[in-house]
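The complex appears here without one of its protein chains, the remainder shown in place.
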């Protein structure tokens, strides 16, 4: 339904043309300094009208905090945030309304509910993501303040143009041994990129791709789609740094399962890959296994990071990274031969202006959903607070149990 | 945690070496004929020791229904199912125990819980999936009996060997116009395959790949991994046929989000792609959009199916299909340079026998999780039972609303 | 947290002095005609300033629907409703602020969150119930329209003044046989009252007690409390009529458990009794058992209704009724010897105006929470839609099973 998370619980509301869209955050930790100024920047990154590559419609998307804070500090109670829909008139009806738009949600909403919003995308509109972005801005502030966690997403490919160095976006392991070293070096460069990329780099061009060369080609690909009244898709990569170990619940709520759920809930997504992803399915075990090494801080780390920072569904302290695929925008102004609700064949040509490529605006939304998934996993792990008390106080000196020595954590 | 679903709620338990593994199904519809014989076949498909390609360990995995039925009929009350762990002795300890196995869950479980099972994978063992498979066999019987739904999964690639016709597993859209027709024809062949593939075809070879030629090459790839004490990954494709329209909840619980969550909760998964998936991100909108057409039964269908049977998060009546990536098995008997729990560098060489490739056994697990996701979505949609009453009875003759005529579902 | 229900999911927000209070309803059936005019009446019944018996503060509590409807019809998407806090200034601070108010939530909120709203009750304010009442008005319209369900609550006692005919509010079974007949007759009168009482009767006096004589005495008791700067508690009885059979989930989510949860979540509640309640614990089994009888419509009913319409946690088709106790309002203007946050002993005298008795305003809140609990139980039962299909089609002619004959529902 419209709620995400079990402890940091986010419930959104709003359609494309109702009075307002927004969100309630339930379970936000108390004592966090919070004002609208903390939420606005990320909302502004996702709003339309930012560049020649996005829809020229200009919405302000100004957020208001209705509850849950006093004197700029969170109370621990539900935080309601709203953004008005400035233009809330349902549209004028015409022949276009007899058509369910291809690859939109018009037909399926009608099948599900027996009714659908008469104009715009209704609940399936991308405006629904405003509530998600607002809620995540609050969580992000907490994660940064308390744990130093950083979350950065960027556009990694547009159509067949990719910034990922190991060949095409999904390049498999070279069964040719001669190319293995080069392939491995590409991965190392990639991990280094993930280790250092910043939002400032990402925002330095309108494509939101931190590789300037690739960004330029992507830009051209988008312009080509725009000029032919067409659209194009692509992928976003997201990295989460400084994540504590131990997050994610074994079995059904593995951290990658939660992230996959979060990402595939974003409109227009087609794929989710954790760590090495689809390419990783071609890599032999002796290479794909991330061997351990002692870090300077005394903790274990891994030499490689094909796992994407998660093992057995639980974070291992390395960078978590994943890739999300987005399809080409369904709204295009080319004429499309299709059928009306009643089956009558005809031709539909959407009017109005639209994004030829959703990718630049998708990056902050990917960051938002990642933030919500991480925040909830973190609070779930907190609920086991007493763990150390039990294990350390009671067992470390047990004769049948070598706890704080060699073989730590093993039961004899 | 260990519960999946909100209305068909499945809770599993069990580690690799406890007394038994199993599951409670809460919310199973009453009145369904059910005996152990309904559950055993799918359990047998996932158990080890089936062929030269899987681990030679032979477990019987015989299931017992503890509760929830009487005289072979479900009562609507919780159904508990158990499978004994025949060999439940924790293993003998040796130097190997000082090492967290690379890309296993040893290290992360210890970080999460401050304790870990002393032997085998504990909760992260693939034996945990027994409960899932058992629970899904019950749901599958219901889905077939009441709705005629069919769910079939098969191995689509092993390493770089793929049965997917449009080039490599992830082949993008050819920006070369000359190849467009061929590319489109490949997709049409693929959709036809998905429309007809059966479990019998899948089980006709030990790889569980319905394309005999590809299966042979995959078999060779697996044997190569086995012979070099290595392992290899691959992908499973799953199709769901005869799914009613209207399943899936807009916003966070879109049908594809639920499926992605389900799939990424399976051990060793790396990726999830719905419909055209990652390849779809390269296809321009004017091609990727699935245009509507009137079917013989009077309902709308789509000419193509890049969407994978889901639009706006809701099933549209077409086949739902998706692809899941699995990494190479982490347990290999090659020596691996790595570190012990306390950071000491050393070399780990796993003993014992293992699956060189998890794919053949993964297919029924993918079917299981798909079944659980669909069953829950179906029951959620049922909860809105009164919808038609409200809409049809009250509005069809409303003057301001043309309901059952041209422009159906539109509000004037 | 701040969400109630699993399928008709209500999430409230707001403190006493933030910008607005409100609610999101997720899961509301689509196709329901809905406007603010459907919600306002029940909000007005709960708002302050209605009579000499309640606080003279006059708030308008005007509700706005932000989302989820179009042209006055619900879309199936989340419905957000807000009511502005007209006076949202945090108060001026004085010595009173050093005191946690006795039997208020000041101290416990601070212990829980490490911070508390600086003015008013914050989240513990009765203004929080506005969201509940608004959400229930939508559900109530649905329940009435589709199932003809009626929910009526009224004040049954104030202090020691009670309208319940069998002696004092909690009168036990007379162990004196001579009085048994009279006692039984009282119960029959009571069930008749529950069968016929209407909201119009309830609202005919400012106490909201449908027994005029008792209402007059209750009024006097309230005035006495008011005149002595004191407060007084009492009980509300609620009846639910025309409820379908089969609602309520066995085990933990029995219908009475859900109702108890709902009622004890209302501020200031002290007790919940289903059916015969506390008095029923004194009634011997041979009397307390509700014997069955065939109704005119061919279905079974019960001769008596000590059970309160629920058996084994599931509705049986009879009236569901229960009683809820409310304590005396904690805010009184009498001086109270107590301690400050830091432990310093002192005397606290609350200023300002307050309700001497919360009961008249509590009645619509009790109706609201009953409505939310019933609506959710109804949708949960709907999720098992296919039940009849399975049972009837498959088993009625089974040789080993006499289904539609004598002994219906029994397995041979």
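As written, the chain order gives the labels A, B and C, with residue 1 at the start of each chain.
Definition applied: a residue touches a chain if its C-beta (ideal position, glycine included) is under 8 Å from a C-beta of that chain, and two chains touch if they have at least 3 such contacts.
What you are looking at is a predicted structure, and each value in this text was computed from that prediction instead of being measured.
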Touching residues (missing chain, whole complex) on chain A: 6-7, 27, 29-33, 70-71, 73, 76-77, 142, 145-146, 250, 379-380, 382-387, 389-391, 394-395, 400, 411-412
On chain B, residues whose C-beta touches the chain left out of the figure: 1-3, 9, 11-15, 17-22, 24, 26-27, 30-31, 64-71, 73-80, 82, 90, 112-118, 122-123
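Going forward, only the chains that are shown with their structure count from here on.
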Type of chain A:chain B copy interface by residue overlap (half), same or different: same
Cα-centroid distance, chain A relative to chain C, in whole angstrom: 41
Intercentroid distance (Cα basis), chain B paired with chain A, Å: 22
Shared interface positions of chain B, touching two or more other chains: 250, 384, 387, 390-391, 411
